[in-house]
Structure formats: structure tokens, C-alpha cells
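Before anything else, here's the structure in question.
Note that this complex is displayed minus one protein chain, with the remaining chains in position.
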Amino acid sequence: MHLLKNPWKIGAGIAPAFLIYTIFCIVPIFVSFYYSFMSWNGFSPMQFVGLANYKAILQDPVFWLSFRNNILVVLASVFGQVPIALVLALILNRKVKGAKFFRTIAFMPVVISTVVISLTWKMIFNVEYGMFNWILQKIGLEFLRQNWLGDPDLAMFAVCVVIIWQYVGLYFIIFMSALQTVPSEILEAAELDGANEWQKTWYVTLPSIWNVILVSIVLCISGSLKTFDLIFVMTSGGPANATEVMATYMYTETFRGLRYGYGSAISVLIFVFSIGMISLCMKWLGRRVA
Amino acid sequence: MQTLRKYTFQLLIVLLLVALTAACGGNSSSSSGDGSSNGGESGGGVTSGGDTDEVIELTFWASSQPDREDFKLTMARVERFNEEHPHIQMKIETTAHADYRTRLNTQAAGGQLPDIFQVWPGAELKPLVDGNAVQPINDILDHWLDSGLMNPEVLSDFTFDGNTYAVPSAQNPTSFVFYDVDMLASVGYDEFPETYDEFKQLIEDLKAAGITPIALGNSAPWVLQSVYISTIADRFTGPEFLHQVMAGERKFTDEDFVAALRVIEELCQMGAFNEDLNTIDSNQMIEYFLQGRSAMVIDGNWGIISILANKPEDKNVGIAVFPLGETKSISTVAGNAWALNSELEGERLEAAHTFMKWMFSEEFYRDLISVGRIVAANVEIPEDADHDPLFLEMVRLFRESPPAPVYDATIPTAVNNVLQNELQAITVGRSTPEEAAENIQRALENM
Partner (left out) sequence: MDAAYSPSRIDDRFSRKARVKKRIGRVIVYAVLLGFAVVNAYPILWMVMNSFKSKQNFALNPFGWPTEWVLANYAEAWETANIGTYFFNSVFVGLVAVAVSILTGALAAYFLSRFEFKLRAPLYGFFVMGMLVPIHATLVPMFILMQHLKIINTHLALILPYAAFSMPITLFLLTSFMATFPKEVEESAVMDGCGVWRIFVSVILPMTRPVIATAVILNFINNWNEFSFALVLINDDSLRTLPLGLANFAGEHFTNYTGQMAALTMVLIPTLVFYLLLEKHIVRGMTQGAVKG
């Protein structure tokens, strides 16, 4: 790190990003926070209600259900997406035949429209003709046959599988680009010292991209807590709220139920939970590294 | 030298940014120059179109329905209005159905509603009326009522405290049973059952023959509400029930409403539906029926369009009313209605009135019928029209049946959300009818 004597230069460097970001991201958020103290249907004038929205949310069973589902998404993402993506990136970073093809294919789900993802996975999970149950039947595990998306106890897990699948590619390319920064001299040196592939990966590669893995985990948590698109298109929170997450609940309350204050209060809570979780996680992981 | 180079770079970055901003700003403002009539600050975006004549431009919003003849017809008619009225120009903006409300609600929250926009009846229109977003059209109502083109009852879902706010174009009966004539015949039914007990027997017989009785796609949970409960509950409670509930005179926990919920539970438990009822949507339930995977499908009048368009040549489809109770009522609601922005006044208001009267004319309703729509006006089906017998039968059934209210058009949206979720919960055994009724009643009381 350098000490720059001229603070104006730092200011000039950061200002453009700061201004755009503050005006078009932070300001709207804070306006939304302000709405969370109001009762407003969007048509009639707002009324200040203090903490009433928050009180109501904390007693709302659907909110807590959606919160629980969000936690499931976080766990699935952190323990599903990140390791799978990392393994894939480590494999495809080596000289594998067709690596470019596999790299492209790995990234595909990030690019495909959510509509197509939801249609095809709904077919895969379908209880009557779905591929999943068909395979179970073929390998003699018919007793495991389930109504994957139709059973409220299972639906959220089925959705989590799709979410993992959808975003592996995202972390995959982040890890890919990180792997490019691992200094090849150190790898060569390790090789000369007789380190095998595992040792090189474990002692050289992973530590040097650890920072990026942390970044990915943070991205994972924040992305999971505001996950919306796939669930909204695939199940719209059903059956019987079984796959409701905070963001879909907020959206329905705001734009379908016309409760802007209530919806805004949910988004404030999403924000607060994210900060809490990420700082806990950072503390824990940070300590482990040290 | 060095500082110069340094500054050159700084300058370059700044210039680049400015250029970018200017480029896109310039581009977009130039192409949107004529699109600023959207209410704006004063709500009066009168743009002068020629040197001598004033052209009044009004924005017209509709929720789009691709591949639907009635939608194409409506849009074509608005465009014809523009051709015939050079001094009043409607600027059409369409939005996909699923997103129309989000867009409308956001614009309303920003105080920038379009001039004439599509609205939904009853409970959904109420907040717009309460928030003064729409204005009464009482002054021009005579145009439809005096001529006998429309009955006042049709307008009741758009009328609050004696003021009417919108003109509907279609009637939407939401519940018909479509059945495969040959499949029913194969299990010994030449006629559709008349009573609920016979209907249940039919379901048992179909199941015994290995046929899924009814295709249901409730993943978007309005189907059980709009198509099933709105009609079924009416047979138990009568048409005044919902208004009494809203007035606090009756409750959702009353025995007759719970009995209606029990019908859903019973049908589920006896296996009347496909197993994946909560994971397929209303498109797919029609497809299941057409693929011959089920003997029946229950859907609103709109279902007939896709059935007629996609059915295999050799499939015989019959239509019936849900067999239950004494009165064979069908839930129905007037729809595809348009309302006027409350800020319209003076000559812009007059222009809007001219448009409404011209748009919703006898000719329009007749055209709608000719493309297979049931209309909100008193217009007979032309004798020479080339209609499928199934459609004519649907119209006959509808005219014979007393109307029942559709729940989502009558109860507040928040309560309706709970109702739909509880119906889903009943199908998966998460709620009993009694619990469901209690939760719905609680949602209403918490409003």
C-alpha cells in the first residue's frame, strides 16, 4: 500500500463511481427504508405508522417461513455452488481435452433465460413423467419416487438444487479468473520440490486464491438472501407458501397486495440479515485463516 | 512534460465519461422527444401536431394478450379511432399481463398514470377510486344505458358509491367443465352427470378405468379460486355471501363456506386430479386434457380458445356446468375495462369521452362476439356467424345460468392471496377446510 500525498487525486479517482453509485443505488434504498415506517397503498397519501410494519412482520408466520427458506438457499449456495465451482475450475484450469467446450458449457446456465430453466426443471422434477422419478424407477429405487415440487416438505429442496445448478457457472468463472493470477513460478518451484498435484493445489493454489473464495462466499450469501427470479417464475412461492423467500414475499406484498410500507420493511430486514450473516461469516472465516 | 501527460490522462477519462453520458443522453432524448405526453408535471401534455390544428394526444394502456383475436381486435379498433379522429390521437402502450399491474402501480405511486388505462373490477379497482386515481364517467353513461346496449348490473363491479369508473368490454364466466365425450362414453356415460353424487360416481368410474378424471394446473394458484371455489361456494352460500362477509354480517368460517372448501378436499382425496396439480399451470392442464391424459378439465370461458385451436381432429369435446346444488350458477365478472385518469379535464377530458363512446360501441361488441368472446353488452350473436358448436353451447349455458361473483374481483387482494394459498394447502393436506376458513377470516379481520 502506498501513501498518496495528494488526497485530491484519490478523490478524483473515486468520485465518479461514488456519485453514480450513491445517487442511483443508495438514495433509492434509503427512500425505500423511509417507506417502511409508512402505511401506503401507492394511490392514497402515506401515513406514518412508526414501527407497526416491523411489529406485524415479526408476527407474520409466512415471513418466518420465507426467512427459513432463505437460510436453506444460503446453505445450499455456500456449500453447493462454491465447492462445485471450485472443483470444476481446478479441473478445467489444467490441460484437459475439450476444456474450452466444458468451460462454455459450465457457464451456460448463467446465460439461459430463467423461463427456460424453470420450464425444463419443472419437467425433470414432475411427479408423473419427470426424468428424476423415471431414473429412480429404472434403477430400482421406486420407493424414493416423490412429488418433488408439489410436496411442501420437499419443494424447497428441489428448488435449491436448481439454484445451485443455475449459479455454479458464475462462481466458476470467478474462480477461473482467480486461478490465472496464481504465480506460475511458485507452482514450478513446488513441482521441483517434488510436490504432487494434490499438494500443489492444497498448499499453493488454494491459499493464493483464498481471498477470492471469501469474496465468492460473500457474493453467495448476499445473492441468496435476495434470490428472486427463479423462484418467482418456477413456483411463485407455492405450493402453500412452501417455497416463498423474503424477496418474493416482499414483491407480492408490495405490488400485488399494494402494501408498500410492509414490503419496504421486509427489504430492510433482508438488508439487515445480510449484513449480520456476512459479518459473522467473515469473522469466522477470517479467524480460521489467521 | 510529465504533469502534462498526467493531466492529459485525467482529461481523457473525464472526456470519455462526459462523452458517454452525452451520447446516450442525446440519443435517448432525441428519440423520445414525442413521447413526453405521459401526464408530465401538469398532467396536460398537449402537443401541437400541426401549424393550425391542435392535436390532443392521450396515452392508452392495455395489458397485452398475444395470439388472442379479441386483443388484436381491440388494438386495431384503437388504431382505427386514430385514423378517423385526426385531432385526437391515442398513444398505445401495451404491457405483458403478468407485469401490467406492477407497472401501473409503480407509475401510480409516482403520480404519473396514463390518461386511459385498463383496470380490473371490484376489489382491484377500489384502491384506485379511494386514492383518486380514476374519475367517474357518470356524465357519459347514458350513452350505453339509454340505448339499452348495456345493463346497469354489468357496471356494478365498476361502481362505487353511485359513481361508475370504467366501461367493460367482455364478460368472463370463469367455470365450465370441458369433457372428452368418447372417454365418458367408454365408462358408460352418454350424458354429463346432473348431480354431484353422479359426478363423484363418474370420477370413481374413470379412475377404475385407469383414466385421470380431471386435469388441474394450480401452480399459479388462481385456478382453484377463480374457476373452482367462486362457482362451488356460490352453490352453498348464495350470491350475497361475499358482500355480507365484507360488511361483517357473515364469516368465512360459516358452515356453508367451509362445506364448499370440503368439496375441494374431497375431490383431492378421492384422486380426481392429476398428481402434479400444484406444479403445472393452467396452460398445461388444457394440454393434459388435449393429450388425452384426463377425461375432463375445468376452466373459464377462455379455455375454449386453446381447446378449439389445438385439439386433435378426432377429439369430441363437450361442455357442462359444474354439477352441484340446486341452482346451476356460474361465477362471472365483467372485464377488459378501461378507466380515465382523474387528472383529465377540459378538452382532454372531452377527447377521452369521445374516445370511450366511439370505442365501446355496438359494432365493437359484435366484432368481439365474432371472434369468440362473450361480451358485456346486450348484443345478439349474428345468425350467419361461423361459430364452433362448442362455443354456441357455452354461450347458451352461460345465458341460462344465474351469475355468481368471482372471488378475486370481490374480496381484497391481500385476503384473496390467503384464500389461494389456503386452497393450495388443502390440496396438499396442510390445512383442513376448517383451518383454511379460519385463516382466511383472520386475514380479512387483520386488514
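When the chains are written out, they are named A and B in that same order, and each has its own residue count from 1.
Going forward, a residue touches a chain if its C-beta (ideal position, glycine included) is under 8 Å from a C-beta of that chain, and two chains touch if they have at least 3 such contacts.
All values derive from a computational prediction rather than experimental measurement.
From the options B:S147, B:N310 or B:T327, the residue with contact to the unseen chain in the full assembly is B:N310. Interface note for the absent chain: among B:R103, B:K207 or B:H353, the touching residue is B:R103.
Across B:T95, B:S186 or B:N378, the residue that sits in touch with the chain not pictured is B:T95.
Residues touching the missing chain, restricted to chain A, are 1-4, 7, 9-10, 13-14, 16-18, 20-21, 23-29, 31-32, 35, 42, 88, 91-92, 94-96, 98, 100-117, 119-121, 123, 165, 170, 173-174, 176-181, 183-184, 196-197, 208, 211-212, 214-215, 218-219, 222-223, 225-226, 228, 246-247, 250-251, 254-255, 260, 263-264, 267, 270-271, 274-275, 278 (touch as defined at the top). In the full complex, chain B contacts the hidden chain through residues 2, 5-6, 9-10, 13, 16-17, 20-21, 23-25, 27-29, 31-32, 35-36, 38, 59, 63-68, 71, 93, 95-99, 102-103, 106-107, 109-110, 112, 282-283, 286-287, 290-291, 300, 302-303, 305-306, 309-310, 312.
Everything below uses one rule, namely that only the chains that are shown with their structure count from here on.
Put simply, the C-alpha centre of chain A and that of chain B have 35 angstrom between them. For chain A in complex with chain B, the residues that touch the partner chain are 12, 16, 40-44, 122, 125-128, 147, 149-152, 235-236, 238-241, 252, 255-260. Taken in their complex, chain B has these residues touching chain A: 10, 17, 101-102, 105-106, 108-109, 127-128, 130-133, 219-221, 274-280, 413-414, 417, 421-422, 424-425, 427-428, 430-431.
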